[in-house]
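Below is one structure. I have some questions about it.
Showing chain A:
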Amino acid sequence: MMAGNELYVGTAIGLIVIGFVAVLTRRNLLKIVLGFSIADTGVNLLIVSLGWLPGRTAPIVDDPSMFSDRAALAVNAARVVDPVPQALVLTAIVIGVGVTALMLAYVIRLYAVGGTLDVRQFGRLKW
Partner candidate 1 sequence: MKQIVAVVALATLAILLWQLAPIAMPSGLGVVAQHYAEHGVQDNRGANLVTSVVVNYRGFDTLGEVTVLFLSVSGAAFVLRRRTGLEVHEPRRASEIVRTGARLLFAPIVLFGTYIFVHGHLTPGGGFQGGAVVASGVLLLLLANKDHPLPHGFLSWTESLSGLGFVAAGLAGLWAGGSFLANRGILPLGTWNQLFSAGVIPVIYTFVGLKVGSELATLLDVMMHAADEEVHQ
Partner candidate 2 sequence: MPLLPKILWSLVGVLGALAYGLAIGGIIRKVMARIQGRIGPPVWQPYLDLGKNLSLRTATHHGVMSFIAPIFRAGGGIGLYLLIPVVVGVPALENFSFSGDLLMAMYFMFFGSLGMALGAAEAGHPHSPIGISRGLSQMTAYELPFALAVVALVAQTGSFSIHEIVAAQQGGWLHWNLIQNPLAAVAAFLAFLGMNMYAPFNIVGAPQEIPVGPPTEFNSQFLSLLMVGRATFAVAKMVLYMDLFLGGATSLPEAFVKTFLIYFWSVFVGAVFPRFRTEQAIRFFLGWPTVAGVAGVLLVMLNR
């Protein structure tokens, strides 16, 4: 039985680093894009895990009794996990999707103009 969420955090960090490894060392543009989405996933997992509370449930009030009076609400409040990180993660995911989409579009055009997916072939502008 784990005291906290080391597992999630550890995995998240692991994903981030793996993603970065791909980003920094792979030459294939597509793999770099993948690396970014892996890292994003890691971050998202981390954010969700920040809101996680042991032994609590999803922040949805599904039981009519819960809605009866304020006391019950307080009780209910003690039953749910933090909804905010989930909201944030939702946004984060969508943003991630957006960036990935744009990156892929770039990659398509880079391939079109460069005839290759090797990132090192696209460093002509320098100094």
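A word on the picks: all candidates are chains of the complex that A comes from, given by their letters.
Operating definition for what follows: a contact is a pair of C-beta atoms (placed from the backbone, for glycine too) under 8 Å apart; a residue touches a chain by one contact, two chains touch by 3 or more; residues count from 1.
The structure displayed is predicted, hence computed values, not measured ones.
Looking at 1 or 2, the chain of this complex that touches chain A is the one numbered 1. Taken together, the chain A residues at the contact with candidate 1 in this complex read 3-6, 9-10, 13-14, 16-17, 20-21, 24-25, 46, 49-54, 58-62, 64, 66-67, 70, 73-74, 76-77, 80, 82-84, 86-87, 90-91, 93-95, 97-99, 101-102, 104-106, 108-109, 111-113, 115.
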